[in-house]
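Take a look at the structure below.
Removed from the display is one protein chain of the complex; every other protein chain stays in position.
Chain lettering (A and B) follows the sequence in which the chains are written, and residue indices restart at 1 in each chain.
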Amino acid sequence: MNYEGKKKIWSEFQKEIPDDKYFYARSCIRQNFNPGAEQAFLDIVRNRFGKDFYEDPLHTTCGGIAYHSDTTPEETSMTIIARQFSLMNQAGYRNFVVSCVTSFGLHSEILQTWEEHPEIEEKIHELLWKACRREFTKPDFLMHSSDMMYHYRFLISEQAKYPLINVRTGEPLKVVEHIGCHYSKIFPSKSVGGAEYPRVLAGLVEALGGSVVDYPERRHCCGFGFRQYLVKANRGYSLTNTYKKFESMEPFHPDLIITNCPGCNYFLDRWQYVIAETTGKTYGDTPGYGIPVLSSEEVAALVMGYDPWDLGLQMHQVAVEPLLDKMGVQYDKSAKYKGPGGKDLGVPVSPANIRIF
Amino acid sequence: MIDFGYGISPSSAINLERFDRARFDRLCAEEPDVLKCMACGSCAASCPTAGHGNMNLRKVILLLGRGCDSDALAMTRSCMLCGKCLLVCPRGINTRHLILSINKIYK
Partner (left out) sequence: MEPKNQQKNIVVIGGGPAGIEASRTLDSLGYTVFLIEKEDRLGGHLARWDRLFPYGTPAGDVLGQMTASMGRVKWFTGTEVTQLNRLERGYNIILSNGMSVLADALLLTTGFSLFDASRKEEYGYGIYDRVITNADLEDWFSGIPVPAIDSPRRIGFVHCVGSRDEKVGNRYCSKVCCATAVKQACEIKEKFPDAVVYCFYMDLRMFGRGYEDMYLEAQKKYGIIFVRGRVSEVSEDKDGHLFVKAEDTLAGKPLRVTLDLLVLMAGMTRNTAVAPIVRALELSTMEDGFLKPKDSMTQAQSSYAAGIFYAGACTGPKTIPDTVAEAKAAAMSINEYLRDND
């Protein structure tokens, strides 16, 4: 493997990332599955780096789930997204950052459609006005939250308390980076690093001390796919694709999987439970535990010393304790299932074939 | 184990890693002309079972060369050894003899 060759490709896929002043839009599923990730993102950029990231409680879903599962037409998503832009205009921001990869793909697709078909944008202005008497202008820059983590990677590493290094061996942790399809496969030019050798997470991992695992099915889709998991009859397809990835990464013994997509994160995590409970097999080098799957924000926060349970890492299926121990993170084992103020959240039932604590 | 109502589906991909070439090499030694096939499909088109049975000699040769033996052998069972394919093969492969050799080596 020639690292210089990858650098040559990365140099062709760079994008301008403004340093500050963003309007932030959340992910529908992530704020439910892993709410700590978004909370940590805002806390890091605002309170650790002193940046201006504005969030408006009036913002909504982008409609991506409905759009990608063929239940609403594109015009509906366009109008919803136009409303988000309107909120951004109203708050006085010109840069838009989204937390979700599908959202990023959909925003990019819509902005490109409007670029190529101004008459469609004109129609959406009209629809938005009819729907809620609002007007909008497009953002100057559209970013994904992983772009921001990449952009701030050296600020993160400056404040690193627990870098991605195995404290027992002194070796870099072996990290699988998984990029959501809608981040760079739709528009490689709108990503950091392109679609074949994406740089966005690899750059973050390297800056935080880890080493990136380049395994054969690295580019493969996690299998999530809205139409696959929404319909039970199709779920085997989703599961099989995740299985294929785990089989391919297994010989590399990864310590951690980092993703930039809420859907990938969820399914690479949860399908490990289903694989364990249907085949008895777990992956990773801690027998019976599986490989922890964290988002870029969660990894950044963990490295910067956030408490894992404040971060909500107990919301992940695969137990993170083996990873925390490798990183040397100080944490209270007994606090895993305590909520704010010590409230007892209840201990989940332990599955038969994958350990959770 | 739990039955979730869905599961991991087996791959239908041809995996050449898992192809043990020994038997195919034996076939090639006995029937060197099998290597000459250029996949034109004349044999399959003129086969009297075409459209009725499974037989497709073009595919049989291909599948044996990819290690998909059982798929290939399921096809040869429909062959009636009429020899029409021998007449049309532009590369002069003795197809009738080839099918007999396949059945002998892969029995």
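Quick notes on this structure:
Operating definition for what follows: a contact is a pair of C-beta atoms (placed from the backbone, for glycine too) under 8 Å apart; a residue touches a chain by one contact, two chains touch by 3 or more.
Only a predicted model underlies this, so the values are computations on that prediction, with no experimental measurement involved.
Summary of contacts with the chain left out: across A:Glu55, A:Glu74, A:Asp214 or A:Asp310, the touching residue is A:Asp214. Here the missing chain is touched by one residue of A:Pro73, A:Pro118, A:Pro251 or A:Gly280, and it is A:Pro251.
Looking at subunit B, the residues touching the absent chain are 11-17, 21, 28, 32-33, 35-39, 58-59, 62-63, 65-66, 68, 91.
The missing chain lies against subunit A, touching residues 1-2, 4-6, 8-9, 194-197, 214-219, 251-252.
What we mean here is this: only the chains that are shown with their structure count from here on.
Taken together, the subunit A residues at the contact with subunit B in this complex read 232-237, 239-240, 243-244, 274-275, 277-280.
Interface residues of subunit B facing subunit A in the complex, by the touch rule stated above, are 1-9, 11.
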